[in-house]
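A single protein chain has been omitted from the complex, and every remaining protein chain is retained in its original position.
This part shows chain A:
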Amino acid sequence: MTMPSSAGQNAPQRSLGARLGNNRDFLGFLFMLPAAVFLLCFLTYPLGLGVWLGFTDTKIGRDGIFIGLENYQFLWSDSVFWMSVFNTVLYTTVASVLKFALGLWLALLLNEHLPFKSFFRAIVLLPWVVPTVLSALAFWWIYDAQFSIVSWSLMKMGLIDAPINFLGDPTNARASVIAANVWRGIPFVAISLLAGLQTIPASLQEAASLDGASSWQRFRHVTLPMLTPIIAVVMTFSVLFTFTDFQLIYVLTKGGPVNATHLMATLSFQRAIPGGQLGEGAAIAVAMVPFLLAAIMFSFFGLQRRKWQQGGGD
């Protein structure tokens, strides 16, 4: 029996490049590199810079120095900041609840056998497809103090005497921006929940109706429990989008009247860019992080696979 000759001894010496080209670890690192660079440049660096700025007194045109928690101490006693926190929470809560209720209702309707079903499904997506600024401008016009089509229609119908001051009155302004946000956000919720509804086998509904369930009981005992995992995902995203909303408010009210519609995102921008206080603006933005983390934690635990979703095994 002859010993098999060692490949290393007989094979010609290969170049460093060729050897690295066959190294799985090196190749893996190489393929990962572009994504890592991208994430570092456009995600980690701006986030880190934002957090850092929050600890400095940087102004536009002037490098700041580290001042510790001074920005946060100032915000703690700033009533406008607390107003924006209240506004953001109110805006997110009311808009999310409305988007969920209306979105679910729309999804249930679209899940029925309607004529022109795909046409309606496409139409529902429209508000989401239109650029935010464009739809915000349309709402701005709809909410105009003099030329509002809503006021005009109601006056023609004889329901009101004078135009409604949509954006000039604090309560009206809050309701108006929430309505605009709901209009924009419904398609995302509706279409996502519709996708969820379609994963529920028709035979389950049929079995339930043979079991004697009314349509409400079928919804309550079959549809809703089976939809909860998707509801959790969709509403987490919806809450995150709503909480960080900026464009709609900025176009419609710029935070007014008297800060009644200032959200944390718009206040942060307001203080940092037009106001020039980059450090303070960054601190406001960083103050949003705990709220967002809370939403993510909520979904993380809410999304954990329920017992009935777990597969086989004893």
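Here is the rule we use: a contact is a pair of C-beta atoms (placed from the backbone, for glycine too) under 8 Å apart; a residue touches a chain by one contact, two chains touch by 3 or more; residues count from 1.
Please note the rule applied: contacts and distances are computed from a predicted model.
Between the listed names "Protocatechuate 3,4-dioxygenase alpha subunit", "Na(+)/H(+) antiporter subunit D", "ABC transporter ATP-binding protein" or "Carbon-phosphorus lyase subunit PhnH", the UniProt record for the complex's undisplayed chain reads "ABC transporter ATP-binding protein". The chain not shown here is touched by just one of A:Val51, A:Ile67, A:Met226 or A:Leu240, and that residue is A:Met226.
Checked against the full complex, the candidates A:Gly28, A:Pro201 or A:Pro274 give a single residue touching the omitted chain, namely A:Pro201.
Taking the complete complex into account, residues 201, 203-204, 206-214, 217, 221-222, 225-226, 306-314 of chain A touch the chain not shown.
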